[in-house]
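Removed from the display is one protein chain of the complex; every other protein chain stays in position.
Chain nomenclature is as follows: A and B, assigned in order of appearance, with residue numbering initiated at 1 for each chain independently.
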Amino acid sequence: MSADAQAARNYPLNCWWVAAFADEVGREPLARWLLDTPVVLYRTEAGEVVALEDRCPHRQAPLSSGKLRGDAIECGYHGFQFGPAGRCLRVPSLPSPPPIAVESYPVQESGPLVWIYLGDRAQLDDVPPPPQMGWMTDPGFAIRKGTMEIAANYLLLKENVLDLTHLGHVHAASFGIMDWVNPPAVTTKGDTVTYRQEFVRSPLPAGYAMALGLEPGTPWNRVGFGTFVSPAAHESGTLFFDPAAPELPAGSNLFAHLTTPIDATHMHYFFVAARDHATDDSAMNQFAAILEAGFREDEEILCKVQALINRTPRRGSQGERSVKADAAGVAARRIVERWMARETIAD
Amino acid sequence: MSADAQAARNYPLNCWWVAAFADEVGREPLARWLLDTPVVLYRTEAGEVVALEDRCPHRQAPLSSGKLRGDAIECGYHGFQFGPAGRCLRVPSLPSPPPIAVESYPVQESGPLVWIYLGDRAQLDDVPPPPQMGWMTDPGFAIRKGTMEIAANYLLLKENVLDLTHLGHVHAASFGIMDWVNPPAVTTKGDTVTYRQEFVRSPLPAGYAMALGLEPGTPWNRVGFGTFVSPAAHESGTLFFDPAAPELPAGSNLFAHLTTPIDATHMHYFFVAARDHATDDSAMNQFAAILEAGFREDEEILCKVQALINRTPRRGSQGERSVKADAAGVAARRIVERWMARETIAD
Partner (left out) sequence: MSADAQAARNYPLNCWWVAAFADEVGREPLARWLLDTPVVLYRTEAGEVVALEDRCPHRQAPLSSGKLRGDAIECGYHGFQFGPAGRCLRVPSLPSPPPIAVESYPVQESGPLVWIYLGDRAQLDDVPPPPQMGWMTDPGFAIRKGTMEIAANYLLLKENVLDLTHLGHVHAASFGIMDWVNPPAVTTKGDTVTYRQEFVRSPLPAGYAMALGLEPGTPWNRVGFGTFVSPAAHESGTLFFDPAAPELPAGSNLFAHLTTPIDATHMHYFFVAARDHATDDSAMNQFAAILEAGFREDEEILCKVQALINRTPRRGSQGERSVKADAAGVAARRIVERWMARETIAD
């Protein structure tokens, strides 16, 4: 990482981040920049995920330029082979392999996600494990997922999903949720921050209503909530209540917004969406199409913000001004700073 | 503006510059970078031009990502609204607007041009007003205009229009003016510099001749002249004289070359051309087509010059060498330096 990149870094290294969806990783090398680091991902013949530094220490070719040989990856330039632990296993021109290696990174596969740890190994035990989101594998839910590479800093998306007052402006045409106007209640607890918004007998947007088998605009109750789980993960959802039977939710939507920095101005965005109603394929496909449209709207505005930041310092002539609706986003920034401060102290 | 951009700045801030043609500004936000500053332009319902800093102070989205609400502009991200004076008028999640604002810039609409002042407000009274070019609205003239974004520093185009010995080389195929060979007379007066070139019984290039109803090559008299009016504006023209009746011009062409820096290596170029003869649409369309072709030739050579400057320092192994034909261009550089020095003293 260059000195500039280091100075611009606003993400913790000692954190589990999502590297890929599990079904993206197989027996073809998958090259991906994560936290300013070139990484190659693949599976062993037994199906275990391997993550290595994607740079051969011999002459700097990406290992991903090559191919798998059993559980090893063979560089595409001179055929050096490295095993899952990163150790060089074979150099074709030598009788036995030299004592060289690439970095090997801890990974954890959990449901549809592959998590990676690119930080200081000595501190791994002190780092919170990848957050568990059991609903992703709960048979009561149908899920859809997707990934985008976005030309914006990852924190811009964190702030985006922590302040949903943008719904009526960015997503009027897609989600059609026009009643998210008031600042939600915000609760900070340790290194998490949660918002919660209640809607009482509020007309249901068309997408919500159809999935519940109701007429668009039917006045129902809802609770919207979302939690900054870690710098890598945001979890959110909506619970729907029939005002005539408000004890138990009549349906739930759940989301994970997972962001992994590529560098200071780019991120990988992985999203997972689930619901426990209207779970048939046709309805889910419609759901996925609306989500895709909406997340492209987020991408468009975030890229515009990043482009402006790239051309001018973030704080313009009038500084940056937060309002009450930013409470969760501002708390999230402080949490990220605490994650990063812990690294500094440990150094 | 970054420190690098600041160091590279070779234009005065305390100066009126052209922001747009009047007919480019309407009820859709127009985003434009001017003097390293993001600006959004629009008209109020009453038709007044508004120019605001194109960056919401909340989360740095461009205001131009949004839409107009009456006389206000609403940010496309969270719906913050700002009025023509830049003051925040509404935040959807708040009962009353917070005391935040964006910069609002003075503008003046004059004929086909919208001028903008992005400099120090305290010094506005001491800055020369936008130059008046009454011929642009004189019913005796037909006009054509156009605009280009050129990947070159604005001063390169100033120098281009102040030394027309390039005509026979850059524009041989378009304008066909091959007799502009000698250095013209140059007169400096305060912060303006003017060149003047007389042609006596010189064969008329085809374009000139046709507009005057003459055979190409008819030997006529002409006077070519041009003035550096301000760092933003250059005015020029040609008067045509029948050698048999040389008291009054038989026809006049007038031009304005208006350049506004985007950044150190890009400019907006606005040109206005007029003549008092051959003013019918068909003849003017032909005129406009030749101008467009010629100005694209200028763009091509200026982009090549800028590309060379971008890769190597401006002064090559042999330095930069001016000749007599550069007298006006060199004087113009000194005038720009004086404009900039006045800012420094005032700081």
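Following the convention adopted for this analysis, contacts are C-beta pairs under 8 Å (C-beta built on N, C-alpha and C of every residue); 3 or more make two chains touch, one makes a residue touch a chain.
Please read all numbers here as calculations on a predicted model, not as lab measurements.
Could you tell which one of B:39, B:102, B:116 or B:325 touches the chain left off the display?
Once the missing chain is taken into account, the touching residue is B:325.
May I ask which residue of A:22, A:91, A:239 or A:307 touches the chain that does not appear here?
Residue touching the absent chain, from the options given: A:91.
For the chain not shown, which residue from B:31, B:210, B:223 or B:309 touches it across the whole complex?
B:309
Touching the missing chain, which residues of chain A?
Given the touch definition above, chain A has residues 1-2, 33, 36, 38, 53, 55, 57-62, 65-66, 74-79, 91-94, 98, 100-103 touching the missing chain.
Pick out the residues on chain B that sit against the missing chain.
Missing-chain contacts on chain B: residues 159, 163, 165-166, 168-170, 181-183, 301, 304-305, 308-309, 311-314, 316-326.
Just so it is clear, only the chains that are shown with their structure count from here on.
Give, as an integer number of Å, the spacing between the C-alpha centres of chain B and chain A.
47
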